[in-house]
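Complex shown without one protein chain; remaining protein chains in place.
Right after this comes chain A.
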Amino acid sequence: MIGGLFIYNHKGEVLISRVYRDDIGRHAVDAFRVNVIHARQQVRSPVTNIARTSFFHVKRSNIWLAAVTKQNVNAAMVFEFLYKMCDVMAAYFGKISEENIKNNFVLIYELLDEILDFGYPQNSETGALKTFITQQGIKGQTKEEQSQITSQVTGQIGWRREGIKYRRNELFLDVLESVNLLMSPQGQVLSAHVSGRVVMKSYLSGMPECKFGMNDKIVIDKAGKGGVTDDVAKSTTGKQSIAIDDCTFNQCVRLSKFDSERSISFIPPDGEYELMRYRTTKDIILPFRVIPLVREVGRTKLEVKVVIKSNFKPSLLAQKIEVRIPTPLNTSGVQVICMKGKAKYKASENAIVWKIKRMAGMKESQISAEIELLPTNDKKKWARPPISMNFEVPFAPSGLKVRYLKVFESKLNYSDHDVIKWVRYIGRSGIYETRC
């Protein structure tokens, strides 16, 4: 198990050092500093073995977090724990920065004492932790409150406390997708996938039982085959269903129920959380198509022409469009002409950045540029990095639709109809690249 946990600033100074096991000594703190932080080169592996001691490290802005062990630990678990720890710290004091860590070091030690015991990760749900790690002592609690805390921290529903009350029961549901594409210069899709997340903000009273449904192909086919003629089946037969390659769920979702019935049921945490992640690869709507044309005119000049086409309903508007066209390192000057938006050559980034605020569906726009090059005697050819794109569209490129989200709370007097629900779809570009 984890033998110790260190946090360093970018200079390698220790900000937090908590040792859980006897086999990890003070020298380990220094070994990591010397071998990894001061190495000043690209990290070649996130797990480093120094003198039979293994260091798992992640970096958040300027801060290094390192978990140390001498045993054959579960490596995936250690990284998951480090990420979780970043989440917990961020939930307590915001951004993970040197200043915040120094100002909160007592709190961090208290958290580390609670969420790691002898190197075994313990309940690390912020919702539960915040009930008793408050930096204000726990003197004022009554006996009932104490036992409520302990039963929540160790209980089956460790992510939600009892007795939550809202005057207005409200639910916000965001379907956030990032669409990834790698396209060849000839316009052939080399790989494309959507990785999506369903993020919820729930403000519900009591211990509500929720059920979430979407246009998952397996569920709809099943319903269709079974001859079920309820409203749901009727209303969806016309619509398209989507094939989900794989999905993962927040720990509140009953996995065995999903496995057997493919229904998503859960008692939600309070506030914001990520309900599920999914991935699709079939029938993806690619919102933009990039058509590049690069021509080398002699040894000192390049001509670049890039056309982008939007491929969705004309009534919808894409936003924050940015096309990044890489330029060679020996570029001496660039002339750009574009029909729409603004384009600039940014020498420090070795790229032409073309920005368009809004663009409706089924439109086309074009940029052309002349790049002048300095003659070099570098034998190595320019690597021609791909043209990348950023955008935001108000629909889900995977085609996912939320069919329902039902809320049941039998003990309190509100029903599914009383809950106000908001649904929103946002599609963003992930790594959206076209080779040129």
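Everything below uses one rule, namely that contacts are C-beta pairs under 8 Å (C-beta built on N, C-alpha and C of every residue); 3 or more make two chains touch, one makes a residue touch a chain; residues count from 1.
Everything below uses one rule, namely that contacts and distances are computed from a predicted model.
S.K.: Not counting the visible chains, the remaining one has a UniProt entry; which protein name from "Transmembrane channel-like protein", "Auxin-responsive protein", "AP complex subunit beta" or "Sec1 family domain-containing protein 1" does it give?
M.R.: Per the UniProt record, that chain is "AP complex subunit beta".
S.K.: Can you work out which residue in A:Asn35, A:Asn100 or A:Asn250 touches the chain that's missing from view?
M.R.: A:Asn250
S.K.: If the hidden chain were put back, which residues of chain A would touch it?
M.R.: Where chain A meets the chain not shown: residues 1, 13-17, 19-23, 26-27, 29-30, 33, 42-47, 49, 52, 54, 56-58, 69-77, 79-83, 105-106, 109-110, 113, 117-118, 120-125, 132, 135-139, 141, 143, 146-147, 149-151, 153-156, 158, 182, 184, 190-191, 193, 195, 245-251, 254-256, 258-259, 274, 276-277, 279, 379-381, 383-386, 388, 431, 433, 435.
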